[in-house]
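Missing here: one protein chain of the complex. Every other protein chain is in place.
Up next is chain A:
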């Protein structure tokens, strides 16, 4: 037989959780073992007899002097009861029989009455467990609640945590469906138990407990059927907490004021039964006016809205209070100034109108119209009145139909009578809002079946009448005239906005294809024509420049909306714009016009899947214009038009849903270009000289699931024909060459290549491989043409690749290559093509042709980054560059240093690409590069090239699918920078080698994160500090300053012993780097200008000085203060304002050092 007394004693005496757990587990196991036989259970209960014996409890009544001892007894008793509760917690749910559960519930329930000091928490814990037992009978629920309510006044004296336990037990009971039935059966509608609970818990103040208490009240109102009196009592209890707030507490509970507000709000909106009390109560609170704060007002409005949204039986609950709610709320908007409360009011009104229907809605809308229509004639109240009306007619189609039928004629009348532009602006704003609301009601899928949508059809005549009567009239009135005020411009902006809205309107039902628009084609065409005038003919000269821009921007946005709804409008706009292209000589005007066309036609997703009409129309028209421009020799115009196509592609790409953002996957065969040409007859083929008719609509909208893939297909088709248009096959050179009417280095090629990169990189790797785009890199989309009777692609495969002419086409080649995925490039690797290309660029590159050389370096960089490392010829490729660097090192001939340096730049570009890919195979090349700064003739220039090795490059961005490894930079640091530390320090101008290494080191480190070199702080600082005074004024010293700033900011201890040098170096620099202008210093060797910007160095030096007092103690700086303060005072008169500001900050920072 188990010795429960021992268990109980052990439990009471120990404070270790583990031991307590073990004891109760044993006790529970013993009970389970005996299958809960009554004797065992009796022994278990009796085990705590020692502590709950009335004789021992007499100690509770002892005098003060024995209070401590008595408190010990209470704690022991509490723990003893807790032994029983904890045993129940680990006891299997099915162990106890119903009679045993009943007996235990009675025992623990009695403790609420018998032992207020020690028994409540453990008894509650035990009861919470008992109600989960399988044998628990719901009929015990009312009994437990009865026992609980016997606590009465004692309840409020309990600790908050004890009360919380009781609330949790109550909540579990009240929310239990079976207990719910028992309680209702026993108490009936009077719900007597709730009256007792209200008395017991009505004074709760603890936030956590309040959350529970409110939940209990919400459940009671929602799940029970109390009498009106009981409901009212409950309402009185929770409403006394409203509006609720939370005082800041030293011991936060984790409950916020917002949590409390939301939970209390749920009580208000729990059931419509209390609506007769809720609405008058909330309105009375709201009508206190300035006596309540904004946050309280917002809380009231949100509670009101919540009630309006959740109450069922609208006719009984909401309709009777609708008038009273309106009469109170209307002033919040009509006379309100705080945006938050205005928005809250409008939301509540919208919900109110949305809930009403039938006669109650009619009565309500009549009431709203009666109050608002009068206000429309008063300019002061027009705008708030519009908001109020908007709150109602946006609520539901039925409300819209009733309000708008009266509202529009009244607004028209007001407009006729109004003399003020501001008033007209507000009135047109109301009409615009009506049109937006109509659009929303008609197009929303949920609304199509709703009652009231058909009634909107009845308002169609009155809606369409606003075009002639309002918009057109106001357009004519405001577009011309001498008194072009800012107010008139604002009216015009509203008119422009409204014109788009009227064209966008659809017929109710929207099933009558092809014409679903509400307005006639004549109206749509007229609107389109009017708005096109603004961006094509500049009729706004009378307005200020700022207003002109505003109206034009509004017109662009309106035309964008129209282009989606009424495609013919966009076609007519493009046709008018085409005429304008020919007249315009100013490139900026052309840029603006074409980019606007791209935005208007392509920046909104098509309404139907696969509707590319606007895009193909615009691109077709632009291609035709490019053809003409190149034919006429207007290369700059052609370039802008290419850029405009790029804008259109970007805009369309940006408009497509983000779920289609994965790389476009194309399924194209060999003749894909012919397929696209057949699908889109509106697209010209400028490479073949076929212009076609750009106005023809494309394929009938199909079921393409991937718009992005279709866009990529068309874009690639455009790129292909433009590439073919500007290149020719040169039989003489056995290579490709630039067409004679295109000049090398032109913007045209630049823009075309940029567009190509974008188009190519948007394709998935699989698509790029399927299209053999690697091949197009060298064939430039002319692979199927012939050189001396052989296909170009075959010719390059068999006879080897040859870059034609004067490397003019490198930009175009880079355009494709830059957007390729590394896997797409793999076919170019291993077959000699990539190796051949790199060799040609290195050995017979473009030389002094700078743009081509830039492209050559980028191509080499991309190859190094994306080349297949497993390809057979990769080691050979690396060897080519390693050998080249070796030859530069050994070549001390000073006659051709320029070309030597250019070769080195190409090798550096190769290393940059490979290092980012963390390719250890280039370690030999990197090792050779480390030797370069010691070169006797080009050492210094070569050292400066190291600033480009880790600098950000467009070709190596993630967007262009560059292969980037996390450890790439770290490896570059250990391979490149660290070996130079020893060679660079100490250095002086007299030892050029050390000087060069210092330059190289600084130039490498400036592009690395501080975390990489902070552990080598001593070595780095040993180079950076002398650099301040030795490297001279130039970009090298800027790098040193930036590195020192990093140390001052993140690791100042490194500089503590070297403050003399820091301050001296910075001061010398401030004094040396005089001169305000940015200069360029022509390098003798490279022919490239180096930017020298002394003010930047002065500013950085002063920032460094300003940081010192913030990072170092005064004693370290004191000796430098007088001299520094003098220099800083002079620097406050520096010719450059930003330097003066830095000097002033440093002066303030050092002013405390004295």
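Definition applied: contacts are C-beta pairs under 8 Å (C-beta built on N, C-alpha and C of every residue); 3 or more make two chains touch, one makes a residue touch a chain; residues count from 1.
Rule of thumb we're sticking to: contacts and distances are computed from a predicted model.
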Query: Name the absent chain by its UniProt protein name; which of "54S ribosomal protein IMG1, mitochondrial", "18S rRNA biogenesis protein", "EKC/KEOPS complex subunit CGI121" or "MIP18 family-like domain-containing protein" is it?
result: "MIP18 family-like domain-containing protein"
- request: Specify the residue from the set A:148, A:753 or A:963 that touches the hidden chain.
  value: A:753
- line: Per the whole complex, from A:951, A:974 or A:1060 the residue touching the absent chain is A:951
Query: Which is it among A:769, A:857 or A:882 that touches the chain not included here?
result: A:857
Statement: Of A:353, A:677 or A:908, the residue that touches the missing chain is A:908
Message: For a quick check of understanding: of A:171, A:557 or A:802, which residue touches the chain that isn't displayed?
response: A:557
Query: Which residues does chain A use to touch the chain missing from this display?
result: 549, 552-553, 556-557, 560, 591-592, 595-596, 598-600, 603, 643, 646-647, 650-651, 654, 750-751, 753-755, 757, 811, 818, 850, 853-854, 857-858, 861, 905, 908-909, 912, 945, 948, 951-955, 1076-1078, 1086, 1088, 1091, 1093, 1095-1096, 1099, 1129-1133, 1135-1140, 1144, 1147-1148, 1151
